[in-house]
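Only one protein chain is missing from this complex, and each of the others stays in its spot.
And now, chain A:
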């Protein structure tokens, strides 16, 4: 064969390199996907063992209030009622979201509508820094400032859902704020112009036009904030008191799914019921974060139709 024909028929060096490059990038993405699948597989297989191997009733697990997997109750069933933790987790999540939302939306409006130049330049780094402070530092401040403060003001030990709410409020505030800012920024300028041209004041424009148009985006931000609050472990664990009891009020020691996990998993033996029950809590946590994800997607879809 003549050399020219041969070089034309053979795969060129560049084509080989291209193939190799594409393969490398596909390999990287495959690694990530494998990791996601593995996380779901392992956590689910461990978490479901409580129900399949140890034969715990799922309904009992979700609704009973006695958490003491090593002890059997009067019927001979182990006490694995996760309701106190579920209540604790949802309690701090909703309360902190309720407290944080007005502040976050207010800040976001301030950044985009009231003072879009100077205010934005100041608040942008402020929210970034609040995100950057590590959660253990929030926990430490909660422990040394918030808990004593609540103890002095409301009595009790100071540990409880209220302290957790205060700490989480500051932690999710920047998340909700920055997503609300994005949502408000995405509202087309002519909406505002039309409203102002009708003689509406700036606040009327914000309240009746801009906020309404940005609602899906703001809701997404709130759900993201809640997801963060729900999954936050150490900061909450340090201030909530870690008593696996149904909280009587906001200042009695309680616990969340994450706090029980962080303090418990090292003290149990792999494969035992105590350990499996903890993995079920982890599975619950995983499913909830999946649920928050779906909610975000659903809001996004509904918002996009309009």
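Observations, loosely collected:
The rule is short, and it goes like this: a contact is a pair of C-beta atoms (placed from the backbone, for glycine too) under 8 Å apart; a residue touches a chain by one contact, two chains touch by 3 or more; residues count from 1.
To be clear about the criterion, contacts and distances are computed from a predicted model.
The protein name that UniProt records for the chain not on display, among "3-isopropylmalate dehydratase large subunit", "Putative alpha/beta hydrolase family protein", "Phosphate transport system permease protein PstA" or "NADH-quinone oxidoreductase subunit N", is "Phosphate transport system permease protein PstA".
Taking the complete complex into account, A:132 is the one of A:70, A:116 or A:132 that touches the chain left out.
In the complete complex, the residue from A:213, A:261 or A:299 that touches the missing chain is A:261. Interface note: of A:62, A:98 or A:114, the residue touching the hidden chain in the full complex is A:114. Seen from chain A, the chain kept out of the figure touches residues 14-15, 17-18, 20-22, 24-29, 31-33, 35-39, 42-43, 46, 102-103, 106-107, 109-111, 114-115, 119, 122-123, 126-130, 132-137, 139-141, 143-145, 170, 173, 177, 200-204, 206-207, 224, 227, 230-234, 237-238, 258, 261-263, 265-266, 270, 279, 282, 285-286, 289-290, 292-293.
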